[in-house]
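Sharing a structure, written as structure tokens. Questions coming.
Heads up, one of the protein chains got dropped from this complex, but the rest are sitting where they should.
Letters A and B mark the chains as written, and numbering starts fresh at 1 in each.
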């Protein structure tokens, strides 16, 4: 069995983090799949999907450390060709990854109490993001 | 077809790496699924799952480089709120990711000879970890 739905999210720009756990749990519920896997995937190359404890401290810490490790800059090859100021957005998004697969048991995603599914905007401007949620199982 | 089992692992604390390839292979065997995907997911926000050549050198190198890139510190927003000394654990776990999906062929996970599935403890104290292994296919 397979069930697929899309979720739209408007982000405010670089470093904006959204908790999408409730959206994912509702879609798993509507799928009537009790055991399996749910895949959460963001379309596009400058946003990422992952898990984190969703609280204000880490909402600030994760974008900050990513900017320290992969800072904005004009020296990137991507900038020299495109001049859109978001080479670091691409690098951060690729490193975190665009998708996540979480097990489903008892009709719900299996996550820790302090483990939320997040969308992280890495691009330098507000974006309308599309997340595809696919549930497989029985 | 879907088959799901849980594996428990006691870790000794920050940087403790466990090879769980054999557990995963046994569960795939018990699933009687010959072709498909096996998802390996750790519950919680301060541990990670991935693949590496499991040998003593890299068992030391991976935690060391993660600590160099995302060091412990009191300056994190997470620390200022929670004071539990593990903000870097969260950041490292999110960057590596909590789950991995590996193909199944001929009734086994398809991995290289020197490619093992690992659980990496990122938290600062010993933890009892729960890994959910889900096999889908036929």
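In this section, a residue touches a chain if its C-beta (ideal position, glycine included) is under 8 Å from a C-beta of that chain, and two chains touch if they have at least 3 such contacts.
Remember, it's a predicted structure, so these values are computed and weren't measured experimentally.
Colleague: Which one, B:72, B:111 or B:124, makes contact with the chain that was left out?
Modeller: B:111
Colleague: Pick out the residues on chain B that sit against the missing chain.
Modeller: Considering the whole complex, chain B reaches the absent chain at 35-37, 50-53, 55-62, 65, 69, 95-97, 100-105, 110-112, 114-115, 136-138.
Colleague: Suppose we count only contacts with the excluded chain; which residues of chain A make the list?
Modeller: 1-2, 4, 37, 39, 41, 43-45, 69-70, 76-82, 87, 90-91, 94-95, 97-99, 101, 132, 134, 136
The criterion applied here is as follows: only the chains that are shown with their structure count from here on.
Colleague: I'd like to verify one number: the distance from the centre of chain A to the centre of chain B, where each centre is the average of its C-alpha atoms, in whole angstrom.
Modeller: Distance between chain centres, rounded to whole Å: 19 Å.
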